[in-house]
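Every protein chain but one is kept in place in this view of the complex.
The block that comes next holds chain A.
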Amino acid sequence: MSPLDGVTPAAESAPLIELHQVSKIYGSGTAEVRALDGVDLRIQEGEFVAVMGPSGSGKSTAMNILGCLDTPTLGSYRFRGVPVESLDRNQRALLRRHYLGFVFQGFNLLNRTSALENVELPLIYRRTPSAERHALARQALAMVGLTGWEHHTPSELSGGQQQRVAIARAMVTQPSLLLADEPTGNLDTARSHEIMELLIGLNRERAITVLMVTHEADMAAYAHRVIHFLDGRVADVIQPGAEA
């Protein structure tokens, strides 16, 4: 059975993400606010893209739409060729379950729940049998360097460790796209670079496309591409690789 009832992602040749003239409008008339205003964007499978921009520039709105948590008011968003704006709430949940992974600035782990169980959570919704679930979750934690910390709860872990658990949770399902919203925003520089190394590793070794919002230029420097948002529009696209 297709995880997306009747909406199987189309050919591999299509870009992973394709935004065409996407706008998100709140309110109406004179009170109208355009959080996004006609954004065009293409991201190919395997890319590592950083998104930068001041507060209110629309980058969070864009991330919510790209993460299928929200829908555009106007325009179209195709995820592997599937028009996301035509999916209902449950279909979008299934798309997130099977193709997306999330890493947040505030970690967003379940409190009073062990690291292992936090990582198992997406597998539970995927109906993975429990033995396989435990094994996969342990592997994921080992990959982020948290072997031995499986049974600690978030309150017993440092910020950097919590973010590693969150990354393990996001990648345990082998998603196509990992959305990271300021993943290093709450961490010191050393921890930040460790997290970036993890994300780079996922991108290179597991071919997971990474889309990351950040305020810090040295974090953005890890990306293949940096997209700047300003006033709800894509202002600028820089290829750091080309500069270096």
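General remarks:
Here is the rule we go by: contacts are C-beta pairs under 8 Å (C-beta built on N, C-alpha and C of every residue); 3 or more make two chains touch, one makes a residue touch a chain; residues count from 1.
Basically, contacts and distances are computed from a predicted model.
Missing from the rendering is one chain, named in UniProt as "FtsX-like permease family protein" (options: "NAD(P) transhydrogenase subunit beta", "2-oxoisovalerate dehydrogenase subunit alpha", "Protein-methionine-sulfoxide reductase catalytic subunit MsrP" or "FtsX-like permease family protein").
Between the chain not shown and the residues A:A93, A:A221 or A:I238, the one that touches is A:A93.
If you put the hidden chain back, the residue from A:E45, A:D70, A:E85 or A:D231 that touches it is A:D70. Chain A residues in contact with the hidden partner, per the touch definition given at the top, are 64, 67, 69-70, 89-90, 93-98, 100, 102, 104, 108-112, 121-122, 124-127, 169.
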